[in-house]
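Every protein chain but one is kept in place in this view of the complex.
On to subunit A.
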Amino acid sequence: MLIHNADRRMQIYGALLLLPAAVLLGTFAYLPTVATLINSFFLPGFRGAPPEFVGLENYAMLVEDATFWKVARNNLLYALGTIPTSIALALGMALFVNARLPGRGLVRMAYFTPTILPMIAAANIWMFFYAPQIGLFNKLLGALGLSGVNWLGDPGVALTSVIVMTVWKEAGFFMIFYLAALQSIPPELKEASDLEGTSRWSFFWRVTFPLLMPTTLFVLINALINAVRVVDHLFILTKGGPNNATNLLLYYVYENAFSFFDRTYAATITVVILLVLAVVATLKFTVLDRRTHYQ
């Protein structure tokens, strides 16, 4: 009986410890998630009228919204453009910095520094490169006698320009995870393969790369999340333009909510983002954590 009481006290004490986090998570994570879902089935009430339940009408609108499809396609292209490139570059950087290299510390610093800048600052700096008349890229092209490119104003080029900047910002961050993983590979493996006369190329593909697979998955998941979560640079570089050529899902949510004041449509697009994140989360908890147990 006494023991039972002590258990009970521990349970209550534990629940009290969780209370502040539970209240905050409830208010700023779960409640808004549920409210977003519910709002996607409503139209906002105008002039004080209560919101009107419209079932799947918002989703029907979404399906017919050419801009939405364009934005979704952009986001897919953005993910395909940024993720493999930054992962490959990150791996390359890690291999460089892990090897014997003069000035290794400086090189590593150069790779990593973009990571700690705010996206807004990074976008400002790249604006100096991309700007049509006075931008550095066009000045250089001009010096070579070539005509300039409208890096952010040409719908065919703008998304690529945004992708290049993102890769610059992200690759160094992913590098540190590869670097840590490379340093945990036992050197005996390399020695053994040297004895056998394995070429460095096949050593990389047969030994290093497979051993880095968990890191690659981890980095992939982070990169996927960033591809839907980070749109800060668009505010400086393109504002989603020209003609939505660089608009991404979260930026489209922002536009709908705070420029067009269509809260329920913004909620509907948010649901799409939440679905994407749910897929990523499932991927993480099933594929990546198969061997990790949170115990």
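By our rule, a residue touches a chain if its C-beta (ideal position, glycine included) is under 8 Å from a C-beta of that chain, and two chains touch if they have at least 3 such contacts; residues count from 1.
Please note the rule applied: contacts and distances are computed from a predicted model.
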Chain not displayed: protein name in its UniProt record ("Protein FixA", "Fumarate reductase flavoprotein subunit", "Carbohydrate ABC transporter permease" or "Response regulator"): "Carbohydrate ABC transporter permease"
Contact residue for the chain not shown (choose from A:101, A:146 or A:213): A:101
Among A:27, A:202 or A:243, residue touching the chain not depicted: A:27
Touching residue (missing chain; options A:17, A:56, A:213 or A:287): A:17
Missing-chain contacts mapped onto subunit A: 7, 10-11, 13-15, 17-18, 20-25, 27-33, 35-36, 39, 89, 92-93, 96-97, 99, 101-103, 106-107, 109-122, 124-129, 131, 134, 136, 139, 168, 171-173, 176-177, 180, 218, 222, 225, 228-229, 231-232, 235-236, 250, 253-254, 257-258, 263, 266-267, 270, 273-274, 277-278, 280-281, 294
